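Just below is one structure, and these are the notes that go with it.
Every protein chain except one is present and positioned as in the full complex.
The letters A, B and C name the chains in turn, as written, and every chain counts its residues from 1.
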């Protein structure tokens, strides 16, 4: 039985508690939050759980094997490091840290202590993303051409992070999971409309070694809500609309056909259009799948679907994107650092 | 009565002929096209019109006062210059020319000869764009925050131009018409998926002197067709969906409210949401409005809604965008050249 | 302070408890349900509330002033009658009773004892229906032409009632609230696709004294979910789509214009089309509004928005519709009985 402690019981923490509580092999044993009212809620619903105003008590609890951190991003590094140093596995809400350097230090610490770091890239556990990954892995889409995502709404202007760190992080996590390669450079543009605030509208382009490109459009100031992601390949093209109730993923048997012509540089382009297909998706809650994966990985030493390296790679792109955005789109190469275990 | 000659009777030329034929004060007197079958079509429908395989005969026709050029872009400059030198007014299909320099030389020639140059920015004559311009001019939208357009489909891969020159040109023409300022810099990214071909997917960001940003997403390789443009301001936000049959323009009474807080740099952001309104739009064919505007401008010396300067400004951005795209998004400033009469 | 007792804590009962618990002037004092597990849920969340397996204990509780009945329809009459005889006001889930006769007996009993009967026609308290009623009352729609509703999905086949009593009841309740007149006749058709079960697909037409007609399409066996209601008048037309997230109500300034012609019997019909407008709607939970209305009505003697007469009129149409359906659409007149206080 893996004892789980959850730090932070605000918006997301209750979901972590509920899902770990229902996961076979796990038991929620401690919750900490600086707000006593929130702790009262925990006590009422989970009377056997230790509650504390400070994270240190939770980390010191010997029944806690895994510390799940659901607090603002600027506290992630410190809390995760403390937990690791106390010999606990950790799950950190996305984005993993503020900087790639912080992420690397956590990974080093965990490696030295033979502990696991998971990052809470929830979207990669949804039925939609899992189905798309299946299609990619089976080669159904052919060579990948582009990933293009629009993630906009009239949203909560965050205080601490810009719209890239708030919304584009989801797309970076999804791409890290779906795409066979990692981006090699990024160009981003954006703007803040509120004096003294971070950018509330941003556009990212990611470059790859292959003939592929990715683009993310994020916006806190849109009159309409859009969550539409396209992943197109040489064989098939996927449109993933997260606002659809039932047919979230549509697979189009459409594309171009190329015939070489006499002129080597002038391929003839034709068009191909076939059926559309909306596969049934597993509707299990994403966090349920995630909790199971983490508990099993700890118990068996098996693979984490979203490990610390995934978190690090995502933070690396976020850092570069913000830097490029400050410089009006000038491309930043993602240095050829270590990107996985 | 203004005599009109139309060069090129392929996809768009027949629309020019039909609309000028029905415009009060205009008469179509000549059509030229290198394809004799097309000229047969003209002869059958408009038996009184002079047809010729070469443009020179048309330009030399003394009954022709206005030469409308509907041919590939790399012929625009030469044909327009010949027409001007023969003392004819010209209407040139978009984009006006291949380069800003060519555009400038046409404008100079026309100015010297006191002739009019119109560019065929058809979209600015649609009921939708005219209504949005009305809203902008009346201050209904407040300070403009951003223009964001998605113009994608599984489309004809053009041989001579990239997807920016083919599709983004519409957005640049619309912005030139709608926005109170012109862009000062551009960053563009894109990719070609077909060896030896121009880019078929591209992303443009335009920067302005004010707190405004514009972005255009164009793609010839999308499984779904999208034509959605947003223009958001501090008071209201417009969504223009050109694929809607009846409610193409929706005006949202939504936005943010700012309260200054104790900390000068930390404005408090609130949200405001009210009614949505879809104004009835004039459904007159855009080209009918355009033909009327051009004929009236020639007859009365009045203003052209889309004149050669609009064409030049659009070409300037297109040139810079393509250059930035070759350089993976590195920003290019639009030099402070003459931008209008 | 009005003490509220809720009978039945299955699907809907918890919503009743939660809303009355938050309503000023009300206190939930008792809950009964035959299922002890459900009572445990009540005890955990509302420790001060009396729970009982039987309704009689709740009805006998002297702190209970209002009995809310949220049980299967065939128990409504008996429970409501017991509550009235014990001197309690009652709120009964829709449909009020199985028959008009039962409804009338409840109304008589309540009148004799000077108690209130409310029926839980929740939809009439939604922001959408309240806005449409406002438009009707202000004459914005002009003379009403028709009400046309489609309420279909792949739904739970009910055991005790047919699809009319399950789904069309919502439209009958909405019409009872919105329309200035009550229907005078009904014709219904339908079919059961499951041996031994009630009809799972049905179509109702309601006739009125004026030049108005109403139609309701209900179906438990539809692959897609639709909740679209139209209310059209001589001036404006409303489309109410309950599945829309934000713009549920759209008001179209469209219609026909009539000119009398020389031939008296051949009016000339023209068409009129103007703006569309989606008013912002109050998003207060419907049941919150309903609970407030009931508590205020009891406290002040004021009007119930959905009283027992509304419940009776709805049951009358339901009874007639089922009878007509058994007879393949043969029209049934709704006898000119007493229809309101």
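General remarks:
Here is the rule we use: a residue touches a chain if its C-beta (ideal position, glycine included) is under 8 Å from a C-beta of that chain, and two chains touch if they have at least 3 such contacts.
All figures in this text were calculated on a predicted structure; none of them were measured in a lab.
The hidden chain makes contact, of the residues C:1, C:44, C:111 or C:256, with C:256.
Within the complete assembly, C:239 is the residue of C:42, C:67 or C:239 that touches the hidden chain.
Contact with the undisplayed chain is limited, among C:168, C:201 or C:320, to C:201. Here one chain is not drawn; of B:225, B:272 or B:326, the residue touching it is B:225. What chain C contributes to its contact with the hidden chain is residues 145-146, 148, 150, 154, 157, 159, 185, 187, 189-197, 201, 203, 205, 207, 211-213, 215, 217, 219, 221-224, 230, 232, 237, 239, 252, 254-256, 258, 263-267, 269, 271, 273, 324, 327-331. Listed by residue number, the positions of chain A touching the unshown chain are 246-247, 253, 273-280.
One rule holds in what follows: only the chains that are shown with their structure count from here on.
Centre-to-centre separation between chain A and chain C, using Cα means, comes to 44 Å. With centres taken as mean Cα positions, chain C sits 54 Å from chain B. Of all residues in chain A, none touches two or more other chains.
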